[in-house]
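Yeah, one chain of the complex is gone here, protein chain that is, but the others are all in their spots.
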Amino acid sequence: MRAAFRAVWRSPTGRIGLVLVVLVLLFSLFGPFVIPYEPNKLDVLHRFAGPTPIHWMGTDNLGRDLAVRMAVGGQIALGVALSTIGLSLVGGTLLGIAAAYAPTQIERVILIVFDVLSAFPPLIFALAIVALLGPGLDKVVFILAITMVPHFGRIARAQTLSLKHAPFLDATRVLGASASRLVLVHVVPNIMGPLVVLASMDIPVVITLEAGLSFLGIGVPPPRASWGGLLHDGYTNLTQSPWPVTFAGLMLILATLGFTLFGEALRDAIDPKLRAAP
Amino acid sequence: MTEALLKIRDLSVHFRTGNGTAQVLRNVSLDLGRGRAVGVVGESGSGKSTLAAALLRLLPANLALLDGTIELDGRNLLDLPIAETVALRGTRFAMIFQDPMTALNPVFTIGNQLVELQRAKRPKASKTELLARATAMLGRVGIADPARRLTQYPHEFSGGMRQRVMIAAALLTDADLLIADEPTTALDPTIEAQIVALMRDLHDEIGGTLMLISHSLGLISELCDDVVVLYAGKLVESGPMADVFRTPLHPYTRALIACEIAADVERGDRLASIPGEVPDVTRLPPGCIFANRCPDVIPACLDAVPELREFGPDRRAACIRI
Partner (left out) sequence: MTLSPKLRYVSSRIVTTLLVLVSATVLLFSLTLFIPGNPAEILLGPRATPEAVQAYSHIMGLDRPLPERLVIFLGNVLRGDLGRDVISGRPVLDLVLEVFPYTLTLTLAAIGLAIVLGVPLGCYAATHPGSVLDQVGAVISVGFIAMPNFVVAVFLVLIFSVWLHWLPVLGVGRDGGWGDAFLRLILPALSLALSWIGYIARLLRASLLEVLGEAHIRTARAYGVPERRIVYRNALKLAAIPTVAILGLGVGRLLGGAIFAEIVFARPGLGTLVYDAIAVRNYPVVQAAVLVVVGVFTVTNLLTDLTYLWLDPRLGRRLGEGR
């Protein structure tokens, strides 16, 4: 792992990505403590202010300080990304391993489930669910996690299949290891590589999805500040002030760009090593 | 005596590599006589494929030096802009490569490709005309049902058949010079025999100049009139094939011939081999290139590169011990 990070640092694009990621993280986590404003405190008299020493990024359409809202938005974005990816990684991996070991009929069912879930672009699926059940942060996480399960599941299955007949697994089984121990202690660590890479490359994807849903008003409901929501509010009031849109947009671009560059450098660092591993 | 088709003089080719400059060919001189089949013999690393590539200027990007004379019709191709050599490809020069399995584009039909490869020579001909020529030529190289075969893709042909297609492509250009780079190395022995027979018949029938590159002395002896021996980028011996193989002058040539497995070899016999390894062409010794493996080496051999001397009509060898 440490070697991988060192490799990322060495590549110029990876370095930029890592720097951006760290900046975004620091801003999101520590921003609310540093910036002396409440994210939801209205101050209508001073709305649409541009960036000034008082309000570093200006204020939004209701006079709330933009900078602190951006930080909160960052926390939401990262939180959603981590929980979504975490859930779908676990779910997908379990299903994928199950599919690899299960009898053909069950495997076929699991694969069809994957196909059906993949047939729904995440955004569309989210639209359908929100239309029915109303918006909400937890629903967003749940929906996105489900649509990403096939994504991880297929890779987990492919990896497990290629690993299934590895001699060390047979040896362990002969030594009397139970099935669950076999899976948890031996299979999982060996297939984690590509899955971790995939997961890290999915962070910007989920950030984009959450922001997109919030932009449409079906993601994180107001008044909670999400980047997508900030962008939306800024857009509807574009003629009053270009600043909310500019900052929210830039924030999103920097975050997605940073995580993408970082993820790709990580993949390049881990992948060749994976090929070398037994 | 008719003038040679191509006169190569002091051809040198160097490449930039991670280890330094690789002097892959050094001062190679030979004539390609009209209507003659010239064999270029050497081990891997002798530079023989580079020689062929240099004639067509198909050299890789890390080329460090390309020097000497490649004279065609009285003009040195290396002095002219590369476009002149490019114009010769597919018109006066044709080439057959080593591995028939990868030499054809997998996503186009054979017919499609055979038409395309004729276009350099016949840019204004119609597709129908070129297809007709291709059909006839496929039949000539021994492919049954040629009209149907033209509609098929390379993966529907076996290795031997693909090499026949490549030979057909080369013949379709009516080129003055055909260069065959290890045409049978990738084929099974039985198929190899068929291809060799085909090439001999075609050469007898069509004439034309053939440059055959191979590490197999047997192949060269079956097809070639003249032979040129390369070792680690240097031409060490040349002359009519029968003479060179019967009475080799250069110690390397003698060793090569001794290495060919004789018909009367018996179990338990030691196979002849040349001790040592081919030298690294990025770090050349000052003297004769073969000195470190030569059975006849003397101290003087290490001082200077031996000159190529004449030993009779068309017989040359580079060794101070002859």
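Read from first to last, the chains carry the letters A and B; within each, the first residue is number 1.
Keep in mind that, in the parts below, contacts are C-beta pairs under 8 Å (C-beta built on N, C-alpha and C of every residue); 3 or more make two chains touch, one makes a residue touch a chain.
Just so we're clear, the structure is a prediction, and the values are computed from it rather than from any experiment.
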Contact partner of the left-out chain, one of B:Met95, B:Val227 or B:Ala291: B:Met95
Listed residues A:Ala211, A:Ala225 or A:Ala269, member touching the removed chain: A:Ala211
Residue of A:Ile129, A:Ile155, A:Val197 or A:Ile270 in touch with the missing chain, whole complex considered: A:Ile129
Hidden partner interface residues of subunit A, rising order: 13, 112, 115-116, 119-125, 127-133, 204, 208, 211-212, 215-218, 228, 231, 234-235, 238-239, 242, 245-246, 249, 252-253, 256-257, 259-261, 264
Subunit B residues that touch the omitted chain in the full complex: 56, 58, 86-91, 94-95, 97, 99, 102-108, 116-117, 119-120, 153, 155-156, 166, 169, 173
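Please note the rule applied: only the chains that are shown with their structure count from here on.
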Distance from subunit B to subunit A - Cα centre to Cα centre, in angstrom: 58
